[in-house]
Every structure is written in structure tokens, then in C-alpha cells.
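The complex is shown incomplete by one protein chain, all other protein chains being positioned as in the whole.
Labels run A, B and C following the written order; every chain starts at residue 1.
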Amino acid sequence: MPFIPHTEEDVAAMLELIGVKTTDELFQEIPANLRIAGPDGIPAGLTEAEVSQLAQQRAAGDGDVVSFIGAGAYEHYIPAAVWDLATRGEFYSAYTPYQAEASQGTLQLIYEYQSMMTSLTGLDVSNASLYDGASAYAEACLMAVRANRKSGSRRILTTGAMHPVYRAVANTILSNQGIELVDLPVAGGVTDLGALAAMDGEDFAAVSVQQPGFLGTLEAVDDITDRAHAAGRLVIAVCNPLLLAALKPPGSWGESGADIACGEGQPLGIPLSSGGPYFGYMTCSKSLVRQMPGRIVGRTVDVEDRPGFTLTLQAREQHIRRSKATSNICTNQGLMVTAATIYMSLLGSEGLRRIAARCHANTRQLVTLLSGIDGVSLLYDSYFHEAVICLDRPVAPVLEALSRRGILGGYDLSEHYPELGNALLVCATEARSAQEIAAYGACMQEVLAKTQVA
Amino acid sequence: MPFIPHTEEDVAAMLELIGVKTTDELFQEIPANLRIAGPDGIPAGLTEAEVSQLAQQRAAGDGDVVSFIGAGAYEHYIPAAVWDLATRGEFYSAYTPYQAEASQGTLQLIYEYQSMMTSLTGLDVSNASLYDGASAYAEACLMAVRANRKSGSRRILTTGAMHPVYRAVANTILSNQGIELVDLPVAGGVTDLGALAAMDGEDFAAVSVQQPGFLGTLEAVDDITDRAHAAGRLVIAVCNPLLLAALKPPGSWGESGADIACGEGQPLGIPLSSGGPYFGYMTCSKSLVRQMPGRIVGRTVDVEDRPGFTLTLQAREQHIRRSKATSNICTNQGLMVTAATIYMSLLGSEGLRRIAARCHANTRQLVTLLSGIDGVSLLYDSYFHEAVICLDRPVAPVLEALSRRGILGGYDLSEHYPELGNALLVCATEARSAQEIAAYGACMQEVLAKTQVA
Amino acid sequence: MKEPLIFEYSRPGRRAPSHAPGAMASLDDLPAEVLRADPPVLPEVSELQVVRHFTRLSQQNFSIDTHFYPLGSCTMKYNPRVCNRVAMMPAFANRHPYGPEEHGQGFLHCMFELQEMLKAVTGMAEVSLTPMAGAQGEFAGVAMIRAYHLANGDTQRRQIIVPDAAHGTNPATATMCGCEVVEIPTRADGDVDLEALRSVLGPQTAGIMLTNPSTVGVFERNIETIAALVHEAGGLLYYDGANLNAILGRALPGDMGFDVIHINLHKTFSTPHGGGGPGSGVVGVSQRLQPYAPVPVVGRKNDQYVWLTEKERPQTIGRLSAFMGNAGILLRAWVYMRMLGAEGMLRVSEYATLNANYLMARLMQAGFQAAYPERRASHEFIISLKDIVRQTGVNTMDFAKALLDRGFHAPTTYFPTLVPECLLIEPTETETRQELDAFVDAMIEIRDLALSDPQEVKRAPLSTPVRRLDDVRAARQLDLAWSENR
Partner (left out) sequence: MKEPLIFEYSRPGRRAPSHAPGAMASLDDLPAEVLRADPPVLPEVSELQVVRHFTRLSQQNFSIDTHFYPLGSCTMKYNPRVCNRVAMMPAFANRHPYGPEEHGQGFLHCMFELQEMLKAVTGMAEVSLTPMAGAQGEFAGVAMIRAYHLANGDTQRRQIIVPDAAHGTNPATATMCGCEVVEIPTRADGDVDLEALRSVLGPQTAGIMLTNPSTVGVFERNIETIAALVHEAGGLLYYDGANLNAILGRALPGDMGFDVIHINLHKTFSTPHGGGGPGSGVVGVSQRLQPYAPVPVVGRKNDQYVWLTEKERPQTIGRLSAFMGNAGILLRAWVYMRMLGAEGMLRVSEYATLNANYLMARLMQAGFQAAYPERRASHEFIISLKDIVRQTGVNTMDFAKALLDRGFHAPTTYFPTLVPECLLIEPTETETRQELDAFVDAMIEIRDLALSDPQEVKRAPLSTPVRRLDDVRAARQLDLAWSENR
């Protein structure tokens, strides 16, 4: 019996002690008409060897590709130590650290994580993670509406270069509470500052800004922040935390800094893994801490006055506050935070910055190469590690042709940004070698030569 | 500086304390003419990402093959837990457990390993491992010569179906001490018992028997053992430990059992890995314990009378006895023993037996299939999980053709057993699926049809 | 020995360049005002320091891999290592979420199979894998209920009924969905109070959220009546699947009348808890809620596996995650389910229930008070220590800490709140009878010590890396991040 340790003798003795004849009797309280003999259509059990082989076959079928897709999830090299340590049983198989004395490992690690995230974002307080970047963004919007009591508005202004799926997820979550996201138009790949100025008179609980934006470009975050604060709005920063080793941290935006930062933690040592598990991070200024969703770890002392760590401010949370909690989140993305904390420790500030800078350089190299090809042009000159290129024909068939050659050429923008034409978002992280970048160039040339301009 | 934690400030302070100006001064005692500026021809350092990618490329170039080779190293499924646990840093990065109180984990594990090996082999005492099966066999021969004081002979009789490389390795090691291995002839894939009987009058320190033999067949171990003992020879058993879950253990051979058992531990959860690291096991009867080479762990008590584990009988070893030690072995194959102990714990006696039985069944299936093909015949009817088949043409080109089709068809016997003709040793462990076995059959058919009978 | 903070190992100028590109590429082409002036303060430590620090930290945790962990409601069963191995296979781990379907057929095939297996064990018409934990599954569920009512023009249905024993996420979720929470009491026998239920049902009722077996550890015997009542009133039923382990393969929420359900794969299907997460809160829906299910869902078209999105599901409540949810966790659950097969699933509930009933019986024999002594335990049960507390002054938290000293993680304490001084105990099917017996011995030992020397119990824990922590100070003198200037 896989995973079940009982011997026949055990079962007999246990049933006798309980005072029943069979294990079936233990289920008597389930109304007879609801009981079934077993689930239908479940394939027979496999041994570990069989399931491993099956998985291997399936995975092998997916083929070996070189990816130039970013769009919110980024391929970075992950040092071997990261997951060797994170998957140690003591981290991997522990629960949320409710019993603090039996969970100092996890608790101290989260405290260290919080310290790293506050430093990266330049804000005061971090929680212990949310599900992912998109849901963290939704939580940040909810939090801003709760926090901005002065405004009382249930509307949030959003830069148009915010990740379209983040906007969609926030909408799924916010709409139920009647909170509205209002999109600002994009001009030149970034927020149309004129359109923003035109909103000055209107009441919004917050302005949310993604930096770099979904289109890879850099927003004028100082201006946007100062203008928002002047209008009584909070500022929500959505940032790739890895790039914050090189980019101005939200806490330093404008005169007084953004109020809440959040985003996708995946670039910090988490494998792409078809989209998850990743983790959403969130930090904020001290004054907002009681509006923060999710777990928070604090440092305190034990009865012998030794330092120790514990979950704190639990009165914000669902298991205490129930229907009045700041969020319904319970299980978060702890293991991913474990990995990210190890990753950041291994890389340090210098290492992260080198990676960010290399991503930028690689993307520049790629874009230079691609835009030298007939029928390809660069849309926005300034970008960090993703850039929009435009083709002289529809993107989808080109991507398909590239994919048949083992190259995933980027993210097709036509669904979410049809106004940009045949636009393609490309990304070359530090994980892409010079040869791979050159190969993309060569393949693109070949594909464009072979396919027709529509 | 990869792996080196010193800051410039550290270095300055350390040099000052030592009282030198540069680290170069620390090497002044090396005669100047011996000092070099650095090694020549070492490629520049790589980052972890670069070396990983390079390794991946190299490994990928080796291709994906399905192997039917055994011949002393066997592909078995290794449960994920085995290496997850064995590579925990506390096992992986510890030294030989000299400081017993700081090494109870390793020591207890070795004691458990010793217990499992004595039970598998039916003997009293196990050491903590030797390098591999071949070198363990050589050590067993040395041990037998030391132990058999009555005989005083420096010759050892060996069954002809002993792994040819084991014989070669033993020869490399024994010849330096003037110890001679005498091979018995093979008849019908096993020891020629008549030839053995003919030796009755001669003096040998020991007889060594591999069971199953290199040719996959099963020796008459009871007879051989009893005859050896009658002639005043010790018996050295060389056995695949996994198969001992199904085969009669050396300790039960004949009237009084073999005296020493040894062999290759690889089948117990160790990856094939191009030939190593594996581990050699060795067990013996109680009376021979002081002749045993290698580390041995014993159970004792601490000052509070609690049970604990420690290295024992160290007076046999090189670090105490120096030139009079039972062997020069120091570093052994500890990590492999760690994995094997976990493997045996996961499988249990029933699990090992199931694997052994399935290996037998799979090989039978393969042999039935192959010997149904024109030009292929089975040489010996009785075998355990390897069998010799004969082709109607030279083996090498057939193996090459199979290999081009992704199938490693077996071990070519023509080098070591030219007298068998176009003989090929095949093996299908439990890791081979029915489809893979069928694929081998189909490929063999195709290859034989396409190539010529020489 | 106390492990310092990783920052305390840090020294300026220490570099770990084997993990980063060898040289710093230029960023000079970017405007200075978007760049960072001062580098963030991250530890500057060597790889060995990192390995040593986090190895030591890990050793300060209790976990399933080191301790019996009978934390009620959390299903702390063995997490097979092979599940992790498969999910971390390079081909799976390196797949980009926006990789084309043709380069993801293997992965999608697994996901499709997972959906099918989950349908089979829940009796629901469709499963969406996207919610990333139970609470997000609840959100999806209540949002679907609302969407359904709104689609029917039922704009006034905003009340969600929740038993007082419910997990905190249930009421919190209802609020997050813009609903109003109506709490109903649990009867002394552990079942829902039907009278109370009837009294709150009405045209304002959006639905009810139930956990079955409930958080008090018993199967709700009147589930069919409840379903009928709620449906009659025009409401829908939400099944909180946190306790599915107890009835896996033996009863289907779909048969009980539930319209929507979430399953915590990190409970019943043994994906790791990871010190807090990640989980997966996949949702299953009945036919009538199918149009509203969150996207993406994996479908099958002409022998190809494809993503079904807003295009195919225009009425969907939408997306809950940037991509498809916790894919790697879903893969782990797929491995586990494929290994179990139908038979293995039945065994899960069989032995989880056997262990719980055995442990309850043994504790009752030893004089402990079960909260529902007349009922069969499901896969968990409640012991109330209220008499011992009254007698000795030793409280449930003291008991919990004393268990730590004896090598057992504590059961869930003080939840559900309706039972005073309660321990919610869930042994799971992967523990041996010997382990359960040892736990009973420890409980007896602590009780006896409480009777003879209550102060000694109150000193616990003594063997953990720290002793009892000052939670009040933690909340009053907030210290939530290390900083250099301290």
C-alpha cells in the first residue's frame, strides 16, 4: 500500500480497540445513498518507476526550445544550491509557522526575506508573500482603497502599460467589491502624462504604475508619484524585484516615494514551470502596515530574553478577524520565498545588478540584430530587458515558423495591444548566450525570407 | 572570487597580523626556481551557469539510448527519496566519522548498513565498504591468504565464470605480493566440476566463486563450498547483493557456508554513472573479523550508558597499524553506502525480491524473443538475469547497428570468451519495459536482415 | 546554538561571482533618473555561508519529514519525494507559461488528466486548476455563485451563510466577494442547526459554504436536507474541500448537492506545505456553474490539448493568476494521483479515518474528553482540555508546547473556536500505529505532569531553539525587517 504503513495486525488491533469489525463501519455516518464503491475512471495506480517514466515521456515530447519570451515570467539561471536547500524536508514539509518555537527556521528565513524585500523596494514593511504578481497587484488595489480613507474613492487609476493580465486579474477580484480600475492611455510605450494631468481633478484612491512597463519601457515614475500624492492618491508600484537592483526603488520615487510596492517574485530564483508556483511580493510604508494582507513575521524575544521570531499582527488575518480580515489569504507561497531568500543571499546586491545589467545588454544586442533585418523595426528606443519590435506582416505565423525551428520568438502583442500593429515583445535575459541570440537573428531572417508579407 | 569569502579589508588585516605585506610572502619557503606564476593551459573560469550549460551540451550529445548491457553494472530504478536524502549536506559533506559524538548520523547508518549486508549474505560481520566489486574481490583474496594460516598457500582457485575484469584487477593487486590466481575451466557456462575435483590434492588458500557467474548462469555453490572446505580452502563468494534477496546467501552455501562474501554494491540504488562511484561490500564469518580490511562500526554505550556508535577494531587499519595494516584503504565509498542503506530500507526484503524476480522474468522474455529470431540462439538454458546468446555472425557490427538505432544490445563476449564464438551477454532488468524489450527484438530482426552473415 | 541573521555574516566587498555574469554590463544608455543610486542592502556572503546558514535554519524546523505533525485541518501526510522530482524535471521546470501549445502537449496532457481525475473524485462537471490556494478557490467559488445569480437577474442575493465552525477563510472570502456573512450555529452533536439554517434562508441568500466532514471532525449527516433547503431557497452550495481526504473515493460532493467546490491539493493530494505554501485550490463546478469557471482550463480539440480562455468561455468570472496557477504544484498532485490510482485513493480515506478513530478511542480510554464522543471521527477529531484546564491551570497552549518537548508537533489549538480549550487532531493515513501510541503516551505524561506540577508544564518548551516568545512585544514593538543601523 503506497505510503500507508499499516500491517494487517495493526489494522486488526486498531479496529478492535475502536470496537468495530471493519473499516467500512467507520463510514456509517455517511448516508448510505451517498456512499460509493470507489471513484470512476481513475487509472490504476503506478509504481514510482512507472510514473517517472511516464512523466519523462511526456516532458520529452514537449521538445527542447530556446525562449525569448518574457511578458511577466523570466528565464534566469538558478544556482544549484537554491533548490537543494529549499527542498530540504524541514523546509519543504513544514506547515505555516503557527508554533513559533518549532518553526524558527522558517520564521527567521521569512524575516530575512522581509528585510531583503524592504531594502530592494525602499519601503518599510514586507509581508511573507501573496500568490503571484497579478493577485498581489489586486491585493494592493484593495489595500489602497482601504487605506486611503481621506479619498474614499473606489476607483484606481492604472498606467496603460500595466501587464494586461494583471489588470484582468485585478478586475476579477475588485469588481466584486465594486472597485473600478481606470486605464490611462499609452503614448510612446509609456503613460501619456498629458492624459494623466487631465485627470487631476478626479478622485482616485490610488495610481498604479508598472516599472518597467509591460512594453519594456521606463515610466517617469518620479513625476507620476508626485502628481499622485499631490492629488491625494496613493501610489502602487508594480516592479520586477530583480531589476530593482538597478532601477530606482519605489520608496525613492518622487518626493516621498510610492506607498505600496508589489509584483512577481519569480525572477528571484523560481523556475518558469509553465506559470507557477511563483510568489507575489508586497511591501509598503510603515503607516500602512495594518492594512497589509498576508502573514508578517516579527522579531521579538523569548522568556530568556533571547531573540526569536513569530507571526505577528495576526489580528489582520482571516483566522482571527474572519469576515473583517484584510484578505482571505491563508496558504501563501512559502517555499518560493524560501528559494528566493536563498537566491538573493547567493547573488547579493552586486550579483543581482550584474544579472539585470546583462539582461539589458542581451536584449539590446538582440534588438539591434533583429531590427537590422528587413521587415523588422524597433518600436520604442528606450527599454530595459524587453522591447517591442514590429514586423511587416502578422506575428502569429512568424512565431509558429520560429517555434518549428526550436525558437520561441517572443510574446505576440496583437491580442492585448492591437493598436500597435504587428508587434512582438522580445526578451533576452542573461540566460541567453550570444550564440542563441545570433541563432534567433538567423532564424528570423530565414523565416521572413521564406514566408510572405500578408 | 568563487567560493572564497575574503574581503580586501579581511586580507589586509590578516596579513598585518601575520606580519607580512603580501600573500606571496607566505610562499617564500618554496625555492624560487620551483615557483610558477600559474598553471598553463587551464581554460578561464566559468560561472556556474556557463559550466552547467556546457555540461548539458556535452551530456545531450551522448544521446538517449535504451540499454540491455549488464556485465557487472545494472540499471535499476532508484526511488527519488534515495538521493534526496543521501545528498543532504550533513551526509554529503561530512568526513569519515573519527569524532564519533559529532558523527552519530553516519555511524548509526553504517551500523544499519552492516546489519543489512550481514543479513543479505548470511554472514556475521560486514565492513563499511571498499571501493568497488573488483577491488573488494582482490581484498577478499588477500584476506583469505592472511586468514588461512593452516594452508599457507599463496594461490587462489577461481571459477572461470568470474567477471574477467575482477580477475584482472585482483591480479594487478595480488601479483605484487606474489599471490597467484588459478582459473578453473568453464563447461556449460559454469565451473567444470570435474576439473575442480582434479585439483583436490593441491594446496590453495581459497576458492572463489561468483554467483550468478559472469555468464549469467548459476553455479553449484553447495558442492563447490563443501569440496573447498574439505580440502582446507576458504570460500570467497562474489555475489550481486540485490539478487541475494532471491538466491541462497553465501552463509548458507553447503554445510558450513562461505567464509567471505564480497561484490559490487551498485545494484542497490547507485546510478550507473559510467562505472562509478559504486561500492564494494564485504562480509565474513565472525572468526575472520580481525583480518577484515576497511572501517567497521560497532555499537557501544556512552558515559551515561546510552547506546551509541563508533569506529571499532581500528588496530587493523593503516592509520594505527601502518605497514602492518590489513589494507591500505582509508577513504571508502561512504556516500554510496548511505544511498544503498536508504534504498534497502525503502525496498525491504520483499521489494528487493520482487525486483530480482522481475529482472529474471524480463531477461527470460527478452531471451525468448531474441532466440526466436533466425540467426540467434540461446547458449545456456539456465540463467538468472543475464544470458548469453549466440549470433550467426560477428557481434560487433550488429551491436553497432543496434546502437545507431538507440539500442545498446549487450556486452560482446568475444574479447574475454573467444571460445564461445559470436557470443553476446544480454540483460533486461526491471527497468526495461515490455515495449523496450519488444523494440529490441524488432531492431535485432531488422539489423540481422539488413546485415550479412560474415 | 542560535543562528545569526544572514545579514550578520555579511561583510562589504564580499562577492559571489560564480552565480552572476562575470562582468557588469553597462546601463549608461538609460536615463539616470530611473536608475538606482544606492545599492540595496543584501547580504554579501559566500556560497558556503549561505549553505551553512540555511542548512542550520532548516534544522530548527519541525516538519513532516522529521516529526509527527497532527495539525488538524492541515492534512500533514507524507509528501512523496518523487512528486518534487517530477515537477522539477528540467523539461517541466523550464517551460515558459506562454510557450506555444505544440511545445506543451506533454504538460497539458498531464493537466487534462488531472482535471479528469479531480472530476472523478468530486463528481463535478468541470474543474479549473487555476486557483492558487484554498482561499482563492473559495473566492472563485463565491464569485461564480454571484455571477450565476447576477446572470439570472438575482441582484439581491448577497448573503453567504457560514457555520460558526467554519474556517476563517470562508467568511473572509465572502467579504472579499462583496457578500454579507450570516453565521449559523453548530449543534451539540456537531451537525449544522437546521432550524437556524431555515431561519436565515431567503431571497437574499446567495449560498452556503460548508466543509464536509466539517471542521469539528464529523460528517454532516443532514447534508441532503441542507442541500434541498438551500436550493429551494434559490441559493447554491459551496463545498470547502479542505477535508476531502476523509471521504476520498467514498462519497462525492457532487452527489451531496454541492454546486461548486474547491480542493486543497496541498492537503488531500499531498503537495508540500513548504512552510506556508504554495498550495493549490482547484475548483470544481456543477453543470450550471460551468460557464463561470475561472480560466484558463485545459481542453481537448482534435487530439490536441489546448487552453480554453475567455474566448471559449465568455461568461467566466475571469482570471485569478497571471498565468495558469501553481502549475508545478498541479504536476506534483498529478504524480501522486497517478501513483495511488482508484484503489490507493480509497485507502487514503480508509486509513486516515482508521487512524483518527483509533487515536480518539485511545485518548478517550486514557481519560481525555472528546468534543463529540458519540460521533465517529472523520480523519480528525477534537479533544477538549477544558476540565484539565479548570483543574490545573495548565491550558491548551501549554499542552501544545509540552508536546514539542516530547518530539511531536502540536495539533491545531483553539480552532474551531466553538469548542473551548480544544485540540483538533489529524493524524493522517501515513502515520503508524506505533507513532499514534507514542503520541498518546506523551499526552498522558503531560496530563499527569499538569496534575502534579502544573508550573513545569507551563515552562515548556525547553528543548526548542527558543523558548516561549513574547507575542505581545512582537505586535507592540514592531521589528519586521533588519536594517544596518541597528
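We adopt the following convention: contacts are C-beta pairs under 8 Å (C-beta built on N, C-alpha and C of every residue); 3 or more make two chains touch, one makes a residue touch a chain.
Since the model is a prediction, treat every value here as computed from it, not as a measurement.
Although it is not drawn here, the omitted chain touches the following shown chains in the complete assembly: A, B, C. Contact with the omitted chain, checked across B:199, B:231 or B:346, is made by B:346.
Residue positions on subunit A in contact with the hidden chain: 1-10, 47-49, 79-81, 84, 89-90, in rising order.
By the touch criterion stated above, the residues of subunit C touching the omitted chain are 1, 9, 11, 18, 46-49, 51-52, 55-56, 59, 64-67, 78, 80-81, 339, 407, 430-432, 434.
Here is the rule we go by: only the chains that are shown with their structure count from here on.
Each of A-C and B-C has its own count of C-beta contacts, and the greater count is at A-C.
Most remote from subunit C, judged by the distance between CA-atom centroids, is B. Subunit C has its Cα centroid 46 Å from the Cα centroid of subunit B. In subunit A, the residues touching two or more other chains are 47-48, 52, 77, 79, 87-88, 430. Shared interface positions of subunit C, defined as residues touching 2 or more other chains, are 14-17, 19-21, 44-45, 47, 51, 55, 80, 82, 84-85.
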